[in-house]
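What follows is a set of notes on a single structure, which appears directly below.
Heads up, one of the protein chains got dropped from this complex, but the rest are sitting where they should.
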Amino acid sequence: MQALVYLGPGRKALEERAKPVISAPGDAIVRITRTTICGTDLHILKGDVASCQPGRILGHEGVGIVDAVGPAVASFKAGDHVLISCISACGRCTYCRRLMYSHCTTGGWILGNRIDGTQAQFVRIPHADTSLYPIPDGADEEALVMLSDILPTGFECGVLNGKVQPGNTVAIVGAGPIGLAALMTAQFYSPAEIIMIDLDDNRLEVARRFGATSTVNSGDGKAVEAVMKLTNSVGVDTAIEAVGIPATFGICERIVAPGGTIANIGVHGTKVDLHLENLWDRNISITTRLVDTTSMPMLLKTVASRKIDPKLLITHRFKLDRILAAYETFEHAADTSALKVIIEA
Amino acid sequence: MQALVYLGPGRKALEERAKPVISAPGDAIVRITRTTICGTDLHILKGDVASCQPGRILGHEGVGIVDAVGPAVASFKAGDHVLISCISACGRCTYCRRLMYSHCTTGGWILGNRIDGTQAQFVRIPHADTSLYPIPDGADEEALVMLSDILPTGFECGVLNGKVQPGNTVAIVGAGPIGLAALMTAQFYSPAEIIMIDLDDNRLEVARRFGATSTVNSGDGKAVEAVMKLTNSVGVDTAIEAVGIPATFGICERIVAPGGTIANIGVHGTKVDLHLENLWDRNISITTRLVDTTSMPMLLKTVASRKIDPKLLITHRFKLDRILAAYETFEHAADTSALKVIIEA
Amino acid sequence: MQALVYLGPGRKALEERAKPVISAPGDAIVRITRTTICGTDLHILKGDVASCQPGRILGHEGVGIVDAVGPAVASFKAGDHVLISCISACGRCTYCRRLMYSHCTTGGWILGNRIDGTQAQFVRIPHADTSLYPIPDGADEEALVMLSDILPTGFECGVLNGKVQPGNTVAIVGAGPIGLAALMTAQFYSPAEIIMIDLDDNRLEVARRFGATSTVNSGDGKAVEAVMKLTNSVGVDTAIEAVGIPATFGICERIVAPGGTIANIGVHGTKVDLHLENLWDRNISITTRLVDTTSMPMLLKTVASRKIDPKLLITHRFKLDRILAAYETFEHAADTSALKVIIEA
Partner (left out) sequence: MQALVYLGPGRKALEERAKPVISAPGDAIVRITRTTICGTDLHILKGDVASCQPGRILGHEGVGIVDAVGPAVASFKAGDHVLISCISACGRCTYCRRLMYSHCTTGGWILGNRIDGTQAQFVRIPHADTSLYPIPDGADEEALVMLSDILPTGFECGVLNGKVQPGNTVAIVGAGPIGLAALMTAQFYSPAEIIMIDLDDNRLEVARRFGATSTVNSGDGKAVEAVMKLTNSVGVDTAIEAVGIPATFGICERIVAPGGTIANIGVHGTKVDLHLENLWDRNISITTRLVDTTSMPMLLKTVASRKIDPKLLITHRFKLDRILAAYETFEHAADTSALKVIIEA
């Protein structure tokens, strides 16, 4: 089968690989019909993710058709149409029992990282019963690819952790795909104001279309002042960090109102300054989270009932044999205006 | 009347001052019967608290007898026996309506800071209806002085924010009075393990008497290793920071388990390093809080029903005219083994 | 001044009464600009509310202009444009401190019940600081009249108590004004399905316009079967009772799914059967609540940000001197299709 393989920092190739086989009783083999590329895949390609070794098939998102299941799989059978969670969960370890699937002792984020992933014609899914989700008849496959990772990440790490509530004021720092997913799902809770902050006017324009009530281009270094002005010097109830660098986390620290929350989504590569000399008496919370995808059943329902349309995040489409072009488009988002690219396998 | 007055960095004196008078309809004048000294008073004396200007009568804790009330005070009358909250709350601003009394727009921590405080024979209490609490007949005054600040601070900022739960593992970094108050009130929720960390063996010995299940002297720089060993390399569900310096916050960052919480109580004078490169995917929370004293009614009930005995925190007693000696004793706690000192007015 | 006075069961009149005066330091006198009629006023007129004695000016909803304030009122002054809460709250009793304003020991629902109300040219508002809300410039008075009672009642008693969540299935039994207010505010949380149940096709048609995803006319006695069919025999996560009779509560008991909640809003005059022999092992909750109006600041924000349009509930408008006609219209809602009627004073 065809597969996009990581070959070491800066190197990848579309290679011919053997179709995966069932190797544990709880495994399923899924024939991928659609997958996509994540910002994390680019991190791997830069050599930033030590757990992902050369030779690995990338990709942790996708939908497909079950090709085969191991003897312990009870909820799926060959032919079932399924959504793949980016997080594999055994459903029985201490962490899974607390619904912290991201920390599953034999799962978590392993697809396209510690084991071969979804940017291929087939993928092996461990713990299939608790890592796959049935796709209802008539659902739109492309929309559901957005539920493998980006929607639950924006929702769980940004919106749920950020305790977004009706009438509140939310700021989202970073209008890339993950920030836009947070923007989309924040509206489940009807905040009064959502301020989107980014350096790219095109992405801010998209944010306005997606429901942002204000946008701030932080290119002038005055994002904090702009947010304080928009909030009558009070600050925001929820500040969602969707970039992952010290400067953007710093903005969140300065705009969070007393009693507010900074919900970190960004993947950070270095420490940040936490100004406890300013924050110790502000009654704030800071949260971090790797997505657990425990919100998947809820997200499936909201998509089915048209409360959100995740397909809006899709800007480009490619066949699997052109995945290198898809990567090219996704990597140069500033020029291509790419958000999420669909790969049809 | 006699009053302990801050005269600028490093300087204080017991002076004769005019008895305070009602200056707003919601004020009460309280004759102090017992007060105490807080670590924050020492901060002021070092010149670290800019909002507290020379000439200020210090002190934000105490119990006493109502001497007079303004015309709008509905819940108290002269002669009532009352507990003074360190936080003044108007009860009607946006923050008070959210039970964030610490951020009351005309109150918060003002006693012994922005207005004259309780280390005197009399004190003026603004917003008396919502800043004083009736003392039930037969209650022990000394025990209740501990409720003005230190018990609610340990409980709200450490235990409640830290989400201490039955069966959980808690670490408290700092076994001073505030850490011990957290230790005492953490036991309301029956955690399975409470690990106390400090540099002072005497305080650790007190902690064991107060209910710590393990103690770690961090003098060897190996507190993190010790906690990880005690927790089978999992870490703690709740790490309470009760010191206020980068090193102790750093310990909390390294011992918090996935899914856990770092609850900051310490008053920090400088920024700390937040290692988001390690914590971004650990599903943790970090909280800060200035005490709101919203737990006062509950704490009064638990003292009345003997669930806790705050009097255990009291090590020394002085008359008001010897308050300078009381300060001397409290400042040299390492030598005097002082925890809280009672000043009888 | 003109005032609508309750004269005993079945009797009311528009009378000339003395303008109210400040009688406690926390009082405000408000000149009413707009008020409305509540189903509870009809209950009083039937003689069902023992606490409301003949001679009482009715009405507990309204907006107006502050005419005078007592010396203890800090947040309002003459000339301020204000929204009146149907619940008076002292802000300092045990219940107010727990945000249970409905149970305020010197307040609660007293307007137009234990003290004279708002269906008059002027009204005295006790505890004005914590019972009035400032109306922002440019806000629509008529929309805000809906916030005095009906919107917070639908929201707090129905939606908040009912724990409505994104993706959930909600049923609301009763499509009168209060049920429609629950319908409107339930959408703050983006449930996937909202099923509205009533006997009146006109009201169900209104419900569809307001966002109900399905409607069930319960006239055939088969509402339960209809709801179970709509929910694949699972039942609903939240059943909101917005009528107040045994039959409608009975529907809620039979349609609530395991793990679900029955949130009662209805004012009941008699006991109901609780079928614990069916429900004891279903992991459900049943809640009751008299509105606290603690959600008022949030509701004001959502109206300002156009998340909801409460004005949609208004079907008729009258001048105060025609308030008897307004009552006539409101009482015969089945014929007049009246929802809420505005009385302009």
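Going by the order they are written in, the chains are A, B and C; count residues from 1 in each one.
Quick note on the criterion: contacts are C-beta pairs under 8 Å (C-beta built on N, C-alpha and C of every residue); 3 or more make two chains touch, one makes a residue touch a chain.
In this text the structure is predicted, and so the values were computed from the model without any measurement.
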item: For the chain not depicted, the shown chains it touches; value: A, B, C
item: Which of B:Gln2, B:Ser75, B:Thr106 or B:Thr213 contacts the chain that the document leaves out; value: B:Thr213
item: Residue, one of C:Arg11, C:Lys77 or C:Arg98, that touches the chain absent here; value: C:Arg98
item: Which residue of C:Arg114, C:Arg289 or C:Arg317 touches the chain not shown here; value: C:Arg289
item: Candidate in contact with the missing chain, chosen from B:Pro9, B:Gly55 or B:Pro297; value: B:Pro297
item: Residue of A:Pro25, A:Gly55, A:Pro136 or A:Gly219 touching the missing chain in the full complex; value: A:Pro25
item: Residue among A:Asp41, A:Asp80, A:Asp116 or A:Asp129 touching the omitted chain; value: A:Asp129
item: Residues from chain B at the interface with the omitted partner, ascending; value: 165-168, 187-190, 192-193, 213, 297-302, 304-305, 307
item: Sites on chain C contacted by the missing partner chain, in the whole complex; value: 95, 98, 100, 102-103, 109, 244, 249, 258-259, 264, 266-277, 279-290, 292
item: Positions on chain A where the hidden chain makes contact; value: 25-26, 71-72, 74-75, 90-92, 94, 96-97, 99, 129-130, 294, 297
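In this text, only the chains that are shown with their structure count from here on.
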item: Chain copies touching (chain A, chain B) - same or different residues, decided at half shared; value: same
item: Chain B and chain C, separation of their C-alpha mean positions in angstrom; value: 42
item: Where chain C touches two or more other chains at once, by residue number; value: 297
